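Here is the structure we will look at, set down as structure tokens.
As you look at this complex, bear in mind that one protein chain is not there, while each of the others sits in place.
Up next, chain A:
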């Protein structure tokens, strides 16, 4: 099927939600080509022209498409776990219209050529838009600076060593200072590696199970160190997937001091706790590890009061061979694209966060952080949209995932919030079968 310029489409009878402006109203939205033309609370009093395609949303929510700022694509290098096409299919099924992928591919995204390869491959799929982080250091080795400036020109939206922390204080200082020269954002995996040799959260449960623990201090210590380096260098810093109560407090203090610091968390850390790993469930083996219930509650509180800026799925596809192992030997990580919206809506349904606040964490907030032209519902913006019913219940069935890998700790979980339509650049790219 060749590419066809979409015409004019009217989404009528919708609940329009734009987290950035606080808009929450009944109405309609008109797109023309790839862009939003207008929003109206009283839809089209003059009637609709004959050439306009009308989509009746039947009262469902119409919001900016989700931006997932932490996705591992696995292509190039590990296409048996995920490919750009399967990740793209999973993304649009989850209402995700833009995903930002980590540089831990093989080869890693540490120069402009590999960045351009990924960009070209992603365009061919025509599914969710793919943005990339560039590596901070060559080969993600945490030693020599990569060409941040040239990679930024080639489209890298920010810089990170992915699932590896930049452990050396000397290197981190240089990365932050150099990135600040061009006002580039540095995203850290905040975990002190020398304390992170374990396989689950340290504490009573790890002791009972005879598993080596990763103490909360691994995250806390690196964040505290990094805050000093940010203050020293004036860099822009983003802490990925924070998981402990102290992490929330460190980021809160840094923001109060006026440091240019932001953070995100993943649904695992506000929806689950370490009890998930009982029975040696390797699908709940994550990095950072699932923490204690008190940490989970602190993450929810951090989302409620705004210290945590964004939610990212931390999509980490792993195949059967790397997960069907003893807990010690199994790989870290879980897929998340297809459960990002529904699990995040749990914050609205059970934790009392306003619906717009939850949506902001997966739309306008990551867009603002990364400088993406996305995440807004306004005239002139790209028509990247999601239509969803926030209340419709369903059950997560891992085997039904479109992602090539099915490793999720949410398998069997009852959730609320169903994606009904995903639109990218004005074209519908997903509607559910049922």
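The rule we apply is simple: a contact is a pair of C-beta atoms (placed from the backbone, for glycine too) under 8 Å apart; a residue touches a chain by one contact, two chains touch by 3 or more; residues count from 1.
As a working rule, contacts and distances are computed from a predicted model.
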Absent chain [UniProt protein name; select from "Probable septum site-determining protein MinC", "ABC transporter permease", "Aspartate carbamoyltransferase" or "ATP synthase subunit a"]: "Aspartate carbamoyltransferase"
Residue of A:127, A:211, A:266 or A:368 in touch with the missing chain, whole complex considered: A:211
Touching residue (missing chain; options A:153, A:183 or A:321): A:321
Touching residues (missing chain, whole complex) on chain A: 197, 202-213, 215, 279-280, 321, 324-330
